[in-house]
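A single protein chain has been removed from this complex, and every other one stays in its place.
Every chain is named by a letter (A and B) in the order it is written, and numbering of its residues begins at 1.
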Amino acid sequence: MTTPRTPKIPYGGDYNPEQWPEAVMDDDHRLFTRAGIDTLTVGVFTWSLTQPAPDTYDFTVLDRILDRAAAEGRRVCLATGTAALPPWLAKRHPEVNRTDFEGRRHRYGQRHNFCPSSPAYRAHATELASRLAERYAHHPALLAWHVNNEYGGACYCGLCAEAFRAWLRDRHGTLDALNDAWCTAFWSHRYTDWDQIEPPNALTEHWRGPDHTAFQGITLDYSRFTTDALLGCFLAEKEVIRAHDPDTPVTTNFMGAFRPLDYHRWAPHLDFASWDNYPPPDAPPTRPALAHDLMRGLKDGAPFWLMEQTPSTTACRDVNPLRRPGELRLATFQAIAHGADAALYFQMRASRGACEKYHGAVIGHAGRDDTRVFGEATELGQELAALGDRTLGARTPARTALLFDWDSWWSLEISDGPSRLVKYPDVVHAHYRAAREAGADVDVIPQTADLTPYDVVLAPALHMVKGDLAARLEAVAERGGTVLTTFLSGRVDEHDRAFLTDVPGPLAPLMGVRVDEWDARPPEFAQPVPELRSEARLVFEIVRPRGAEPVATYGTDFYAGTPAVTRNRFGAGEGWYVATALDQPGVDEVVRRILTRHELLGPYAGHPAVETATRVAPDGTRLFFLLNHACEPARLTAHATATDLLTGKRVDRGQPLVLDPYGVVVLQ
Amino acid sequence: MTTPRTPKIPYGGDYNPEQWPEAVMDDDHRLFTRAGIDTLTVGVFTWSLTQPAPDTYDFTVLDRILDRAAAEGRRVCLATGTAALPPWLAKRHPEVNRTDFEGRRHRYGQRHNFCPSSPAYRAHATELASRLAERYAHHPALLAWHVNNEYGGACYCGLCAEAFRAWLRDRHGTLDALNDAWCTAFWSHRYTDWDQIEPPNALTEHWRGPDHTAFQGITLDYSRFTTDALLGCFLAEKEVIRAHDPDTPVTTNFMGAFRPLDYHRWAPHLDFASWDNYPPPDAPPTRPALAHDLMRGLKDGAPFWLMEQTPSTTACRDVNPLRRPGELRLATFQAIAHGADAALYFQMRASRGACEKYHGAVIGHAGRDDTRVFGEATELGQELAALGDRTLGARTPARTALLFDWDSWWSLEISDGPSRLVKYPDVVHAHYRAAREAGADVDVIPQTADLTPYDVVLAPALHMVKGDLAARLEAVAERGGTVLTTFLSGRVDEHDRAFLTDVPGPLAPLMGVRVDEWDARPPEFAQPVPELRSEARLVFEIVRPRGAEPVATYGTDFYAGTPAVTRNRFGAGEGWYVATALDQPGVDEVVRRILTRHELLGPYAGHPAVETATRVAPDGTRLFFLLNHACEPARLTAHATATDLLTGKRVDRGQPLVLDPYGVVVLQ
Partner (left out) sequence: MTTPRTPKIPYGGDYNPEQWPEAVMDDDHRLFTRAGIDTLTVGVFTWSLTQPAPDTYDFTVLDRILDRAAAEGRRVCLATGTAALPPWLAKRHPEVNRTDFEGRRHRYGQRHNFCPSSPAYRAHATELASRLAERYAHHPALLAWHVNNEYGGACYCGLCAEAFRAWLRDRHGTLDALNDAWCTAFWSHRYTDWDQIEPPNALTEHWRGPDHTAFQGITLDYSRFTTDALLGCFLAEKEVIRAHDPDTPVTTNFMGAFRPLDYHRWAPHLDFASWDNYPPPDAPPTRPALAHDLMRGLKDGAPFWLMEQTPSTTACRDVNPLRRPGELRLATFQAIAHGADAALYFQMRASRGACEKYHGAVIGHAGRDDTRVFGEATELGQELAALGDRTLGARTPARTALLFDWDSWWSLEISDGPSRLVKYPDVVHAHYRAAREAGADVDVIPQTADLTPYDVVLAPALHMVKGDLAARLEAVAERGGTVLTTFLSGRVDEHDRAFLTDVPGPLAPLMGVRVDEWDARPPEFAQPVPELRSEARLVFEIVRPRGAEPVATYGTDFYAGTPAVTRNRFGAGEGWYVATALDQPGVDEVVRRILTRHELLGPYAGHPAVETATRVAPDGTRLFFLLNHACEPARLTAHATATDLLTGKRVDRGQPLVLDPYGVVVLQ
């Protein structure tokens, strides 16, 4: 099963008319029609309404919403609504509430508040999902199932302790194997009974917080367990939906590069991927782009849904800037350029109360249609209507892959030493950004993915190396490709045990280097890397070339003159090793040299504010997106003769091609 | 009943001879006489001494203190001593200890440590107060009753949960009404039984701390409940005092602009207001002035008592600077200028041990009378003696009002979005400071106050608008007055629900503007407002004038040229809207334009370091205070011919009038 089939990009978003008097719904649909809204996400937080008591279900409101949507010709992405407990359930079964990292059983409040191991939660949630599926499986408005919402967080209660022990038995088989995996000989931790194992938290192995653990093995396994426990909740709901509805695609909304859950473990179980895009205020455009590509990589390049974005502002941050005119449109086309087949908002109408009342909405509290935001949403609706199905189902023909690995993320950031300041997403993003700004399309893929389609494989901060990955990376180089990895890669096995060989462990032969020691320094210290006109920071591995040649060297300290970057010939290809956290210009230079070798530099690589992306439609049409992220016009020279899908204007190769501030062109 | 009647300003403060050998009391009274000390606050923390066991009361020490005071001709402000539990009560009734925001039941310690909902606490505290009242009602030293001490903090225990539910029933009547008020349709919170409601804290609706709540409605109601629960404790004690003593005025010491308690809900129940003034080290003098005026506003302009200030240093801060020579005198006359009819210290003699041993005192550990601090206290005592009754009972003839509203404070600061960085007291203070430094006397009043006496009403950051306030503000303008409000005003109703109209909601007609959207930016971003030669920060509402005329505009970004400040003619008056957090010069300029319109600029508005204040004595005498807050002399030209009450010197209008550094003149 795959992404829902639609005649055009679904446009709309979260819609909660249960928060309003019934009469408001008339207004809503009038405004939806005006703005070209055709898709509504419904029921995300209606549990307490739909099931007001243990034995009482009441679908009146949902019926009304779905029937009205159908009558208006709109489609519904129907949520099971199990992400926020109803008060009665929390009161009746206190164990459905989570126990937090500090070991405190919560009472009732907020959302994402259920223990994934609680049988009472599981039973009630699946029963609700089942009844919804039974009732709406064949509703004409139904377009997709939306299970729960933004799964995340962890629970540390007794039920989870039990479930964790069962999960560990499954994974390790015997206590001897577990003791070996976790290195329990260290600090007298040899377990002699499964019952002795407690969830790792502030009352057990942790200090200062979730990243500081005495035993990386148990903490890592608890992250995996939590991923699987929440996935179990999803699968239970999906199963009962399938029992009533074999056809409608099922998803749940992800959150991009979200550390708590390894989405790669979830990916096979979703019919299609979807996610909520709330980039941090000052993030460069490659941050959401990386998340888009990560989401696209979940289902092997299949299009995904942009399930949420704000039309104007968020509310949850300390400071919530406003999207300037044009930014919403640009962000939406960026999503499409990276593989989105839907463009949905949170939210259609502003909440009246509670913590999201200042979160942006297509329709504000006053219900007006003459606001700037409503105007921009309407214009975008018209553009998407005009675009029709021309981007639907298109795929990205990337020849560059970037490995993204939750296990490496976790193991790197829960490690004591060499530096708490190295952040996995920052290292990954620096390399992704370099490739993207150079004009390369990039697939962001799990480390288990097939690497044969790629000329270039970037594997930054690949702290953990598992299975046959090293061999598959060597095969890339063997056949002429280029593999890049960095400092703090190839350090640990699947249990976070150091490899008992030279660093970078299984990657050493491909990289042709040996690392015995590494320096770490505070962030204000900058190490010059003169050959790249770059500065490096945080961690400085001291590289002894073992076949590799230096590309760039450290400029100061006792390791001055030793390599900061190396290149190793391997088969017909190359292995590049970046031994330190180069600044962005340094990473740019390294990655561009690699891309140049494979003729993967884009035509507008000289314009870093202009993002480009290619999608190939099912009929083979090649769409080339140009996105100007600057608030100045971009003055380019057309690299090919083509037609802009959005305006119908033709540009001739070699002629001036001007992009407006925040402008978008889709060349065909 | 009103402020205690005294022949002069009561002078003295907290006195705890129970901490010392009996012989020290002789020394104390010798020094008191020398320093002109005539009033002692007694018994604030003597519960464990007065009632050493459940059934044992022992008034020996209090008898001794009061009898000696009477013998020396001094008066006593007698505390009920119920602000700190005795150890036996905490051990015998563990539920009298508070459960904190983190959900942890405390054991025994500190002070302000009682659960306000605990029947055991209530019974023991009122029994103690009753016995004290019975014993001392007719004691010749008794001048006033001081119930408890610095009420504050909150409890989240099961007893409070029960009491909260009862309070909610009272307030909302039905669960339907409560669900509607709190918008519980959001995040599946529809309550179906009162028992499902839990106090909002770290185990329920909150994350990151008390300001981050999923449901503003419940958090707001808990602040109101806490205010009322502690008020209930006060009222219970007052009631038993009144049973024995119908005449002596009763107070409790407040803490100025203290967020946890809505003092306006308390004000009707106090016979007179009193407060403890500990301004932060680098606060401008308008900070304590604002608090003084807020306290004076509690009882409709009646004089209050300055119950505590330090003669030299505090101890509780990370850094505790010393009051420089003259600062104590200046601060004391500032209090009097703003309506204080008493000048009391914490404390008379320095504690020997525990956490306040380094808090300043009139008499230090060595018991000397030749220290600088004792000397300044003595000189001040002489001045107050010479002043006699001339300031007692005087009132402030302000024509400018500033609305101060705890509900707006709470709702603004627990809001998600647009900016966590906006602090209610800062916005209020900026406007207060502007008016004060321009020479206007200002009444700081609740939003329910009668507005008819005022020409100018400043209503900054009036996030919540309730009842007929908008109409009363319109009436001010209608009759020719000026009303100012700012960004983030007129946003929510009494339940923190957004108004379903254009921003600023009920204030929109008076302001003649409409706001659809607002930008928020980090504090390092400054938005120029050229017409005011000012910079704005944090929040930038985008104003569409609907009748109003722009006074000043934004200088940059896509909303450059749109109004930052507007003026709207309304009836015979005006509504001014300030759409952003202007810097102090910007606020000054706006407020001075308004004051100028009403001829409210003071004669020394050009000397910002010179504070002026007017008080009108009961016999109609007009006293004009000049306070020089600079460490340089202030060289003024006398605006009128008058006599300085402190020196007896006459100044003629138009002649030089020089104020010493930290100098004070009281012109009559």
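Quick notes on this one:
Here, a residue touches a chain if its C-beta (ideal position, glycine included) is under 8 Å from a C-beta of that chain, and two chains touch if they have at least 3 such contacts.
All values derive from a computational prediction rather than experimental measurement.
In the complete complex, the residue from B:His172, B:Lys238 or B:His359 that touches the missing chain is B:His359. Annotation: of B:Pro87, B:Gly173 or B:Pro453, B:Pro87 touches the absent chain (contact as defined above). For the chain left out of this panel, the touching residue among A:Asp519, A:Glu535, A:Glu574 or A:Glu611 is A:Asp519. Across A:Val24, A:Ala70, A:Ala120 or A:Ala214, the residue that sits in touch with the chain not pictured is A:Ala214.
Hidden from this view is one chain, which touches chain B at 16, 18-19, 45-49, 52-53, 81, 84-88, 90-91, 104-111, 281, 312-322, 324-325, 350-359, 364-368, 371-373. Of the residues in chain A, those that touch the hidden partner chain are 102-103, 182-193, 195-198, 200, 202-207, 213-217, 415-421, 495-503, 516-522, 538, 557-558.
As a working rule, only the chains that are shown with their structure count from here on.
Centre-to-centre separation between chain A and chain B, using Cα means, comes to 49 Å.
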